[in-house]
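This is the structure I want to talk about, given as structure tokens.
Take a look at chain A:
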Amino acid sequence: MSVESEVSLDGKKLTIAIKGRFDFGSHQTFRDAYERYYKVPELYVVDLKETTYMDSSALGMLLLLRDHAGGEEAQVQVINSNSDVRKILAISNFDKLFDIN
Partner candidate 1 sequence: MSTLAPAPEALTILIAEDSATDLLLLSTIVRRQGHRVLTASNGEEAVEVFARERPQLVLMDALMPVMDGFGAARWIKQLAGEELVPIIFLTSLRESAALAECLDAGGDDFLPKPYNPLILAAKINAMDRLRRLQATVLQQRDQIARHHDYLLHEQRVAKAVFDKVAHSGCINAAPNIRYLQSPYALFNGDLLLAAYTPSGDMHVLLGDFTGHGLPAAVGAMPLAEVFYGMSAKGYGLVQILREMNAKLKRILPVDMFCCATLLCLSTQRRVVEVWNGGMPDGYVHDIASGKRTPLQSRHLPLGVLSAQAFDDRTEVWPMALGDRVFLLSDGVLDTADANDQLFGAVRLHQVFAANRDPDRLFEDIEKALAAFRGEARDDVSMVEITLQPGQSLRATGPLYADSGQSCPLDWAVSFEFRAETLKRYNPLPYLLQLLLEIHGLREQSGALYSVMAELYSNALEHGVLGLDSRLKRNAQGFAEYYRQRNERLAQLNSGFVRVHVQVVPTEAGGKMSLRLEDSGPGFDVEQVLARPLDIDRLSGRGLSLVRQLSSEVRWSDGGRSVCVEFCWGALA
Partner candidate 2 sequence: MAEIHMDLDVLSGLQEVMEGEYPKLLDTFLDDSQKRIEALRQARDDAKALGRIAHSFKGSSGNLGAVRLAQLCQRLEVESVEAVADLGALVDQIDDEFALVKPMYESERQRFQI
């Protein structure tokens, strides 16, 4: 499991790509990916293209990111989810909190 983060040139968008299993073991790595930027981006993008598996701890981690990004005012997108991942996001209705596609 690995996490890669990339900031856009103007510093306004942070993209975090999760490769492999997004579960309990990813906790620290995921947090490091967004906590280490002292400049706060306006938009966060979580790219799940290469995410093979996601469980409820991953949902919790998304909530942590959202909280870090400003809670109700946060702009967090979740992109490139495969059908399994989308199912998990759908059943917990996380599309009401995150922009999912």
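Selection rule, in plain terms: all candidates are chains of the complex that A comes from, given by their letters.
The working rule: a contact is a pair of C-beta atoms (placed from the backbone, for glycine too) under 8 Å apart; a residue touches a chain by one contact, two chains touch by 3 or more; residues count from 1.
In this text the structure is predicted, and so the values were computed from the model without any measurement.
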item: Single touching candidate for chain A, where 1 or 2 all sit in one complex; value: 1
item: Contact set on chain A toward candidate 1 in their complex; value: 24, 56-57, 59-61, 63-64, 67, 72, 91-94, 96-97
